[in-house]
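Before any comments, here is the structure.
Left out: one protein chain. Kept in place: all the others.
After this line comes chain A, so read on.
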Amino acid sequence: MCVFVQKAAVDRVLSAFRSICGEDCVSLGEAVREQHGKDESVHKCRPPDVVVFPRCVEEVSSLAKVCHDHNLPIIPFGTGTGLEGGVGAVKGGVCFSLRNMEQILDLHQEDFDVTVEPGVTRKTLNAYLRDTGLWFPVDPGADASLCGMAATSASGTNAVRYGTMRENVMNLEVVLSNGTVIHTAGKGRRPRKTSAGYNLTNLFVGSEGTLGIITKTTLRLYGIPESMVSAVCSFPSVQAAVDSTVQILQAGVPVARIEFLDDVMIDACNKFSSLSYPVTPTLFLEFHGSERSLEEQVATAEEITQSNEGSDFQWAQDAETRNRLWKARHDAWYAAQALRPGCKAYSTDVCVPLSRLPQIIVETKKDLLESRLTGPIAGHVGDGNFHCLMVVDPNDPDELHRVHLFTERLAR
C-alpha cells in the first residue's frame, strides 16, 4: 500500500527534478538504479526508485525540498565503497548521487585545512596536495568520498596516530531533509579548536546519511612525514602480539599504524598476494618521522617484540616495498573472499579496551571453529578494534543463519 502510493509520488516529482537539474541528471534506468542500490558489502541490492545527479548545493537543496513535500526517502550516495550496506534504499525513494560535485576548494596551506565537495575521494585529494607537503592521513582502505567518510566516521589503519574522521572534520555544509542548508561550525569557519556552541559537526560525523546530505567538508591536514618505515613481525600467540602492542604504546612510541592479522588472515593474504609470511598471528607496523626519530622508534619496537617472543622482524623504508607490505593488508577483504571462491564477505567491526583484546579474539576464534565458519581476523589493535571477516556462501541458508547467530554473540 505504502509502496504504491510512493510510486505515484515519484512519477509526480520527476518533472520537478528535471527542471531543477536538467534531463541528463535524472535517471530511471534500471542499471543506474541498481548501481546506486548497493555497495561493496554482501548485502542485497536495494535499488532506489530514481537517481538524481545534482551539480551544486543549490540543486541539492531544491531537490530535497521536493522530496520533503512529497514524503520521499532520500539516500545520499558518494562512491558506494562502504562495507555495511549503507546505501540500500530499503524503502525505495530518491538516491542523490553526488559525484558531479567534485571541487577542491579553499586550500589554506599555512593553516593546514582544505574544503572538499562529495565527489572528491581521499586519493584524489592527496594527489592534489602532493606539491604542498601536506596530506590527509585517514585511510579506510577504499578510495572513498571524503564527505562519505565524514558521514560514516571512517577510521582506518592510521587512526592510532592521526585519529578518525571525528577528530579531523572541522566544519560541514549539510542540506537537511527540508532543503535548509546549514554550516555546522558557521559559514566559512575553520577554527582549529572551539568551545563555542553545540558540537553540531560531530553530530553529523557518523550519522550515516540519516540527518542530512553533506555537501562540503572542511578537513584538518597534516605534514607529510619526512620518512616512513614499515615492519612486519610474527608471534607464537595472539596474546604475545597484543602484549607487544600495549607495550609499544606504553613506551610512548608514536606508532602510525599497528595492525593485527591472525593466522587464518595471513594464510589468506599469502595465497592472494603471493607472499610467504609465517602462518601465525602477525603484527604490521608503520612509523612516521624524521630519519633520526625513526631509528629510535624501530629499535624500541624491535626490542619489545623480541621480548615477547616475536620473530622475523622485517622492515622496509623504500616506497615500493612498503606499498607491497600494506597492499597485502588492504587487500585482506578480497583475500578473505578468495579463500572460498564464490562466497561473499560479511564484515564485522568490534572495539574493546585493549586489555580485553586477547581474550576476545581467542574466544571468537573458538566460536568460529565450533560454528564451522570461516572468519579471518584483521584489526587496528592500537585502538582495540578488530574486524572478523565472515566468508559466507550466499546460497547456503544454514551457513548464513550460523553467521547471524555468531555475530549476535560477538556483539555481546
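Basically, a residue touches a chain if its C-beta (ideal position, glycine included) is under 8 Å from a C-beta of that chain, and two chains touch if they have at least 3 such contacts; residues count from 1.
Quick note on the criterion: contacts and distances are computed from a predicted model.
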UniProt protein name of the chain not shown, from "Electron transfer flavoprotein subunit beta", "ALA-interacting subunit", "Autophagy-related protein 101" or "Gamma-secretase subunit APH-1": "Electron transfer flavoprotein subunit beta"
Residue of A:G133, A:P191 or A:P394 in touch with the missing chain, whole complex considered: A:G133
Selected residue (touches chain absent from view) among A:Q35, A:T124, A:S177 or A:N270: A:T124
Omitted-chain contact residue, chosen from A:P225, A:P281 or A:P358: A:P225
Residues belonging to chain A that touch the chain removed from view: 124, 127-128, 130-135, 223-226, 290, 319-320
